[in-house]
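A quick write-up on the structure given underneath.
One protein chain is absent from this view; the other protein chains keep their places.
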Amino acid sequence: MASKIDKVFYDIGRLEILAEQNSPIHRLDPRAKLLVTIFFVLAVVSYGKYAIADLLPFFLYPAIIIGLANLPVGYLLKKLLIVSPFVLFIGIFNPFIDREIMVQFGPLAISGGWVSFASLLLRFSLTVGAALLLIAITSFPAVCGALDKMGAPRILTVQLLMLYRYLFVLVEEGIRMIRAHALRSFSRRRPRYRIYLQLLGNLLLRTIDRAQRIHLAMLSRAFSGEIKTVRQFNFGRSELLFLLLATGALITLRTTHLTDLLGRLLLEISQ
Amino acid sequence: MHMADALLSPAVGGIMWAATGTTIIYCSKKIKHSLDDRKIPLMGVMGAFIFAAQMINFAIPATGSSGHLGGGLLLAILLGPSAAFLTLASVLTVQALFFADGGLLALGCNIFNLGFAPCFIAYPLIYQRITRRRLTAGRLLLGTMAAALVGLQLGSLGVVIQTNISGMLSLSFSSFLLLMQAIHLPIGIIEGLVTAGVVSFLWRTRPEILDRTGADQDLAKLPLRNVLIGLGVAAILTGGLLSWFASENPDGLEWSLLKATDQPELHLPATAGKTRLEKLQEQTALLPDYGFRQENQTGTELAAAKTGTTVAGLVGGAIVLLFGLLLGTILKKVGRHRGQQNR
Partner (left out) sequence: MSHHIVEVKDLAFTYPDRTPALQGISFRIHHGESVAIVGANGAGKSTLLLHLNGYLTPTGGQVRIGDYPLTRETLREVRRTVGMVFQDPDDQLFMSTVFDDVAFGPLNLDLPVDEVTARVDKALATVGLSHLKERPPHRLSSGQKRRVAIASVLSMAPDILVMDEPSSGLDPRARRQLIELLRSFHHTKIIATHDLDMVVDLCERTIVMHEGRVKADGPTMAIFGDAELLESCCLEKPLRMQGCPLCNK
């Protein structure tokens, strides 16, 4: 259990270091990247239940971003795989219920259920992958900064930043507690309810005390109820270009059946 | 109980984001007016606490599984509904970004499902009503349990409705709803037990902490009439939707079963799972031929053409994928090369 926590910890750290790289993509204003990610997700989920071929070209986006931003493909794929069992499990029932034959490749008949299942998996990889990519090319504070500039309530962005800041502190505190418990509980892997409540309650008390000390530290630096920052972003020409290119490409993909056209063309040539 | 992008249609995702966004703005205004700047750091660290707390779990006797805290109700009790909703929104945002939990579009649904019901329905209408007049250990337990149960039931109802309207799965409504709610019963009980345990721990060790939030009456002022009207409207809407879906799609048991697996910490005992699986098989055997009725009528070929899933489409797709792979590799090489030159 403790190792699971350590892993989460390590994971955030890894993504954070990825986001600190200096590539053309990393240098872009976070607002541009956030917008493109949102448009991308919307485009992907707007397809029907049985879309497969039309979804494939959307993998160009992660390919280009991974290439330009120099991201480790294996690591990102592994992160996707960790969460995929959920969608796999939900989707796998489609083939059993939806048995109508939908596509016929010579002797091979594929039911609608399998098609929709495959479509679900593609959709999942694309949308969840897009969120991961966003955080790998834009640091979390920068995403919050972008939200702030785009009109999200200040209290929410401040709250996000503080949560992120103290995540590390509190998780470490939690790890210490679990370790102390594990050292004295021998074979039992997980605490029982009563002890669990003690652990949780004590962690909560420490947390509330910490909040009080932080408030004190804020007050002693002239805090008067509103958190101010001077984060400056620059939405310049390259951001505009990125946004226009990406949006244009997304609209084109969404309105045409690119793969179908390409395939037909190829099949005709070969005949 | 997390929603995922892959299960959502843009319309449903958009509507839920609008609902969540409106609630966030409402909460921010409310907090600004309350002028208690102590809450700002408290919200921040409480969000981090929920994270840390979710990583600690406890053994449930005789099941071999473990439970942990969801957190919505606990936040509401300690921070008041508005601050709790914002804090929970932050927790879910960080989960969506760093742990690939659901995706960005589904985030709107998740914040709403897991935040709105505990903060704005279960807490003021159940927990507060039971504990406000007199706080005793019994009332505390009763209030927390009831509020946690109702909060989770409403949240899972949200998941059911959103998924069904989106229609990405071949499953649908009827008995599904019943089972889905049944599955969230034990989850709700665990949430209630943990929340009650932690709150009464606080109450015993540092009662002034609870007094402080209790004194923050920004919730009790919430006019009951308005809330009831809102609930009534919601009930009529849901009822209408429910009956519509029940008649439209006479199935959907299975989906709720699957949804239960979204809670990996709560493995159902093997025997129960088996009987349910058997039931499921019966169901699918009884209803072998349904699914996309409309497409059936027009013929499979048309359906295939409509969705672009043809041989040509797949060939084209393969080419595009290959091209993407190549492009990515080249870009990466070029980038590295340039990086070295710059150094």
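Note that the chains are named A and B in the order they appear, and that numbering of residues resets to 1 at the start of each chain.
As a convention for this text, a contact is a pair of C-beta atoms (placed from the backbone, for glycine too) under 8 Å apart; a residue touches a chain by one contact, two chains touch by 3 or more.
What you see is a predicted model; the values in this text were computed from it and never measured.
S.K.: Given the contact definition stated above, which residue among A:R194, A:R221 or A:R237 touches the chain not shown here?
M.R.: A:R221
S.K.: Determine which one of A:S46, A:T229 or A:T256 touches the chain that has been left out.
M.R.: A:T229
S.K.: Using the document's contact rule, name the residues of chain A that touch the chain not shown here.
M.R.: Within chain A, the residues touching the omitted chain are 13, 16, 20, 140-141, 144, 161-162, 164-166, 168-169, 210, 213-214, 216-224, 227-231.
Just so it is clear, only the chains that are shown with their structure count from here on.
S.K.: Distance between chain A and chain B based on Cα centroids, please, to the nearest Å.
M.R.: 17
S.K.: Please name which positions on chain B make contact with chain A in the complex.
M.R.: For chain B paired with chain A, touching residues are 4-10, 13, 24-25, 28, 31-32, 35, 37-38, 40-49, 51-53, 55-61, 66, 69, 78, 86-87, 89-91, 93-94, 96-105, 167-171, 193-194, 197-198, 201-202, 205-206, 209, 251, 254-255, 258-259, 261-262, 284, 287-292, 295-296, 300, 303-304, 306-321, 323-325, 327-332, 335-336, 339.
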